[in-house]
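All protein chains but one are shown in place.
Chains: A, B and C, in written order; residue numbering restarts at 1 for each.
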Amino acid sequence: ADAAAALKAVGDHVMSLGPNGEKPEPASAVSLTDGELATIKGKHAKAAIVMHYAGNDWSQAQIQGLKAEFGKMGVDVIAVTDAGFKPDKQVSDIETVLAQKPDIIVSIPSDPTATATEYKAAAAAGVKLVFMDNVPKGMTAGVDYVSVVSADNYGNGVASALLLGQAMGGKGDVGLVYHAADFFVTKQRYDAVKKTLADYFPDIHVVAEQGIGGPDFAGDAEKAAGAMLVSHRSIKGIWAVWDVPAEGVVAAASTNGRDDLIVTNCDLGENVAIAMASDGVIKGLSAQRPYDQGVTEAMLAGYGLLGKAAPAYVALPALPVTKANLAEAWSQVYHQPVTAKIKKSM
Amino acid sequence: MTDAAALSARKAPSPLSNWREFIIYIGFVVIFAIFAATLGSRGFLDPNNLLNIVRQTAIIAVVSVAMTFVLGTAEIDLSVGAVAGLASVATAMGMDHLGIAGGILCGLGTGVAVGAVNGWLTTGIGIPSFLTTLAMMGIARGVAMWISATAAIPILDKPYAAVFGGGNLGPVPSLLLWMVAVGAVGHVVLRRTTFGRRVLATGGNETSARYSGVDTAAIKFKVLMLSSVAAALAGMLYAGRLHSGRFQFGEGDELSVIAAAVLGGTSLFGGAGTVVGSIMGALLIGLINNGLVLMGLEFSQQLIARGAIIIVAVAISQTRKR
Amino acid sequence: MTDAAALSARKAPSPLSNWREFIIYIGFVVIFAIFAATLGSRGFLDPNNLLNIVRQTAIIAVVSVAMTFVLGTAEIDLSVGAVAGLASVATAMGMDHLGIAGGILCGLGTGVAVGAVNGWLTTGIGIPSFLTTLAMMGIARGVAMWISATAAIPILDKPYAAVFGGGNLGPVPSLLLWMVAVGAVGHVVLRRTTFGRRVLATGGNETSARYSGVDTAAIKFKVLMLSSVAAALAGMLYAGRLHSGRFQFGEGDELSVIAAAVLGGTSLFGGAGTVVGSIMGALLIGLINNGLVLMGLEFSQQLIARGAIIIVAVAISQTRKR
């Protein structure tokens, strides 16, 4: 199959299916008329943002997008919580924000099973739920929650794999650094990468795979990559599941004197952007659009308030990034000009 | 450094020196009052919210009761968090194959097994409990991840969930009942039984305790067993509350549990501690977390505020005593 | 603590009793030999891999040197991990606005500031260092998240990165040099200076130390200052290695650091400890991690194996001595 065409395709349409197999709607299908905006403003609604983890660029961009759009809608954001990846903490957070009787909760479940009961309780309390990326077990769109907005995580996996394969000229040994936890988003990427490499690059062989558990993901990734590079000297490329682990891989490459290594990853963070801009070992990455995702989620929450029929599953396509399109990709993702440091490194 | 400072510095960790007895109560009351005044409008005083505080701290409180005994003997158990996670998985898997009773047995069995190993390595081989339980923490977490393939294992059994942390008895959350029950038993055992007395004697001065006829090794074995079983119970409560078993449950709880006990006046150097204090310590932490979320602070600000409040709370009560 | 006699009486068996002195060396050699035999083909003995082990443990080792002093006085510092994260952010931000020298000052300044607060709260107000530093852990982490908006702050300055952990001096990683330098200084200070003696006396029996004219409060203030500054240096090394400052750097390190010290024979009850032991402890943990990754074990299996190996390593040396 033709990688280049495939890569182009990834950027245009979404590959993942919804949690219940729904086919994805584009974000462009979601919008609010001025009239609707006015009615929503009139409601002076309260919204809570319940994150699984708030300690990275992705979450922050999401939150910014949400706050910006909610601002336009006159919705008051009363709480932003961070469960630090702990389902029990997230359940507590939901309990606590419910005490403030919010009209809207936008959330990403840290674990679809463990948190389900509490989300159902929230739904039963009449709260309009909009989910990011994943939906708790046993909840149905339109009934229990308004909608789920997802990045095309499968697509991200595909894109980063295609970029890796291309940069390697379609052959050689690679290692994969994945997330050693049953977390929907990262698992989709991992599956996609393995499948894509197999489908498109028969001459690329995965010779090493290492899961990392955190909390020090960069450090774990560095240990993993370091070990791969000493025990498999043939390795030409490494894939990292998101940007923080990728930073660890970059460090490992330099300490092991492998400036020729080829690294790709998911998510566009400033460090990896710099590594790419300065012709470092990062040769490409596949970005999500967290800011737009947040905006879309906010609007769908508006749908909920209005009782307007909402698409069950909205997804934003992956955004393949190389040094060539870095600057514009950055502004697409963060709605801000590329940072001075990245500019400086180009 | 003034000598007064030196004196207080010397007094501070002194077990049972009164301020430790009161810190927690003074701090709790002060902070509760402040939150009630400032967050009333945000539903802080809403009975359901107050019950939330209990729900969110009951599990920590349960383990901190057992930890009071462990610290009382001047040992430590860092494996409680991981054991809770493992027990939650064991319970869920056990239930899949052996039904509800089987599941409960698997959960408790996990606690007993880990406790026996911790106890034997510490008292039998003589490895410092800090190392034993630190290693056990990794082992338990690893086993939990392995047997569950890091996935959450759903528990569909409603009665189990209702009894173990999920449900309510009338208006009262079952978690509250568990906390009160464990707390009451723990309090009586520590204060009024020969076992409790031997625990504090062992921690207060092991040689003296031995000279007085206390089998200190047996005591230490028992308290380590106790804390593992309590941790297992905690895991089962997590499983009930979250309708599933997952290796992550309880992650990092060891620190919260020890913090609760120390806040409650238990000395890390052994020989002193009260169960009621530990429970109050857990509740204080839960109270603060709840209030800070209600305030709508950013997570980063919550971290800062929590640290500051704890310091101030302790400092107030401390200076009160001077 | 006051009941120093009680403590020393209880501690009498363990600290400084020789097995603790040797544990770490025996364990290290045995495990190294096993890995060399089984993982040679996977590049374990490859010089670069051995250097990787050093790189991956040097930062823990550096902090564990300071922690040896803190534990030596029977205090504890749980804030080191968070302070490292904060210092990495402070350094990166400082460099953006004040250039490289400014950045370094910001980093070290963070350590000094936190150390002063920890020291004052512990010795001045008399809050147990466990609570002081636990609270400070939250505060430092929160401040780091806040000022950095949880984002990584890139460091473009090459020379900085080269000196602080990023680069090599010829074939020698700068991290190795830092570890050796800090270790050498720490060893001499603890073993050969009056300060070191006073540290161990303070932890061994605070009352008698005071009677002997040791200003124990001042000593405790200094060691807490020491560990914060070491933590700040660690943060700067993280920053140099990963070319950025990020609040997560050092997360959870407090436990690894204390574990390294305890593995190295330092007593949590104070009065005993060696710097070399602590460094060996850090290296042992790094060695195990590296070997397990080379084996290509799953993350969960690694956790299990690590725990088991630590127990066995300690047990071997332990029974050897019996």
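Basically, a contact is a pair of C-beta atoms (placed from the backbone, for glycine too) under 8 Å apart; a residue touches a chain by one contact, two chains touch by 3 or more.
Following the convention adopted for this analysis, contacts and distances are computed from a predicted model.
S.K.: If you look up the hidden chain in UniProt, what protein name do you find among "Sugar ABC transporter ATP-binding protein", "Heme exporter protein C", "phosphoenolpyruvate--glycerone phosphotransferase" or "NADH:ubiquinone oxidoreductase subunit L"?
M.R.: Options "Sugar ABC transporter ATP-binding protein", "Heme exporter protein C", "phosphoenolpyruvate--glycerone phosphotransferase" or "NADH:ubiquinone oxidoreductase subunit L" considered; the missing chain's recorded name is "Sugar ABC transporter ATP-binding protein".
S.K.: Which shown chains does the chain we cannot see touch?
M.R.: Answer for the hidden chain's contacts among shown chains: B, C.
S.K.: Of the residues C:M179, C:A201 or C:I258, which one touches the chain left out of the display?
M.R.: Here the residue in touch with the unshown chain is C:A201.
S.K.: If the hidden chain were put back, which of B:G111, B:G126 or B:G204 would touch it?
M.R.: Selected residue, touching the omitted chain: B:G204.
S.K.: Would you indicate which residue among C:R42, C:R141, C:R210 or C:R306 is in contact with the undisplayed chain?
M.R.: C:R210
S.K.: For chain B, which residues lie in contact with the unshown chain of the complex?
M.R.: 2-4, 6, 14-16, 188, 191-194, 197-198, 200-201, 203-205, 207-215, 267, 270-272
S.K.: Even though one chain is hidden, which residues of chain C still touch it in the full complex?
M.R.: 2-6, 8-9, 11-12, 15-16, 192-195, 197-198, 200-201, 204-205, 207-215, 271-272
Assume only the chains that are shown with their structure count from here on.
S.K.: CA centre of chain B versus CA centre of chain C: separation in Å?
M.R.: Centres of chain B and chain C (C-alpha means) sit 27 Å apart.
S.K.: Would you please write down the residue numbers of chain B that are in contact with two or more other chains?
M.R.: Chain B, residues with two or more chain partners: 145, 150, 298-299.
S.K.: What are the residue numbers in chain A that touch two or more other chains?
M.R.: Expected reply: 54-55, 180, 213.
S.K.: Applying the document's contact rule, which stretches of chain A touch chain B when the two form their complex?
M.R.: These residues of chain A touch chain B: 54-55, 77-82, 85-88, 91-93, 95-97, 99-101, 111-117, 137, 180-182, 213.
S.K.: Which bits of chain C are touching chain B when the two form their complex?
M.R.: 1-3, 5-7, 9-10, 12-14, 74, 76, 78, 121-128, 130-132, 134-139, 141-146, 150, 206-207, 210, 215-218, 220-221, 255, 258-259, 262-263, 268-269, 298-308, 310-311, 314-315, 318-319
S.K.: What part of chain A is in contact with chain C in the complex they form?
M.R.: 54-57, 59-60, 180, 208, 210-213, 215-219, 222-224, 226-227, 230-231, 233, 244, 247-248, 251-252, 254-257, 269-271, 274, 341, 344-345
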